[in-house]
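One chain of protein is taken out of this complex; the other chains stay put.
Up next, subunit A:
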Amino acid sequence: MSSQSIWYAYDPQWALSIRARLNELDVSDLWLFESASSASMPRLILDKYLGNPIRQMTSKKSTENELTYDSLRGDHQTLEALNNFLRQQCWRSAVDWTITYLMKNPSDYHIWFIRFACLIKLRLFQTIESEFETFGNLNSISKLPFSLRLLHAELPIYMDSNHFHDGLDRLFRLLMITNTILSVLPKDQTQLWHRRRLRILYSIANCYILMKRMDLIISILENQIVKNEPVEQQIEIYLLIVRILLQTGDELNAQRAFDRALSLLPSKENLSDGFLLTKELFSLFRNDFSSNKLLTAMKNPIEVNNHCVILLYMSKMKESLDLYEKLIRDKATNIHEAIIFNMCTIYELESFRFTQKKHELVDYISQYVGDGFSLTALKLQT
């Protein structure tokens, strides 16, 4: 069996059973059904409200238009309230919202997906795994959203380094079922499933990245994914390869990957943000720090963050901190965990008053960030 065929493998027996139900279901709901040995009703394990820890830390009083779920407020129980929490990245409030809802509607799998999607953002992996177990065999549930199946398959790879193979098992099984579905669909109805199949491959690639399996990462990205994507996406993937190689110390091949991305561009003028950010990473690698950057030219917050990090390596601690303070005050959307983490690290270096400075920072950002923000970024000793 050639190594190519694992990517396209499918089971002909499964194909028969899927084909039998082609006329009963929407294309997007197709799946391999295994009958359940016993009926299982999903239930919550985490039923205490998560609340808003950042709000609890700040000394500022809460405002009216603050976005935290309140189980006593009628207007917080609507779907629109949930969607509002989600749009503002208030993952904790969204999770709390789902507790109330799922107690009454335990078989609304779209809301289960929302709940797990928010929990995975909050890194509460064990909770998700335990609650998934209450579902029983996922393949015995009809009309389970595909995104929920994918989240279940990806879950182990984020837990810790002991579960990578569980993740790969689940992802390859998902891939095989998807391949089987593609084998029975008429050619003009395969678009959605091709997109889903490709996304599974991205998840497998992510697992390889976390495992640092250099032999497998580049191979799957180049040989399985790139050729199925349009040119703009191919460029993104090659730039991803550059980042992976620079982070593992392989400058030579990173340069080749960068050149390959460049060769896909119709014109070398006006390089996109992705290219400019990646070029900076090469300078960092080579210790080639030039301070000729026009600060006003940097609009992209990632670019500013990376420049601030490099300023520290040039011993320009004060300039770095000044630029960071300006960045987070410029726009609320510039506030990101990584940026706050970097700022707190520099605070700790700069002076003994870092605890006070961190609290001032919390007071400021608590007005703008959703309750999904991770407090560990603040490096506060509890």
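Keep in mind that, in the parts below, contacts are C-beta pairs under 8 Å (C-beta built on N, C-alpha and C of every residue); 3 or more make two chains touch, one makes a residue touch a chain; residues count from 1.
Simple rule for what comes next: contacts and distances are computed from a predicted model.
One chain is missing here; what is its name in UniProt, given the choices "NADH-ubiquinone oxidoreductase chain 2", "Mitochondrial inner membrane protease subunit 2", "Trafficking protein particle complex subunit 13-like protein" or "Phospholipid-transporting ATPase"?
The chain we cannot see is recorded in UniProt as "Trafficking protein particle complex subunit 13-like protein".
If the hidden chain were put back, which of A:Q13, A:S107, A:S142 or A:Q233 would touch it?
Checking each option in A:Q13, A:S107, A:S142 or A:Q233, the one touching the absent chain turns out to be A:Q233.
Among A:S17, A:S40 or A:Q89, which residue is in touch with the absent chain?
Residue touching the absent chain, from the options given: A:Q89.
Considering the entire assembly, which residues of subunit A contact the chain that has been omitted?
28, 79, 82-84, 86-89, 94, 110-111, 113-114, 117-118, 120-121, 123, 145-147, 150-151, 158, 199, 202-203, 205-206, 209-210, 212, 214-215, 217-219, 222, 233, 236-237, 239-241, 243-251, 253, 256-257, 260, 274, 277-278, 281, 284-287, 301-302, 305-306, 309-310, 312-318, 333-334, 336-339, 341-342, 345-346, 348-353, 370, 372, 374, 376-377, 379
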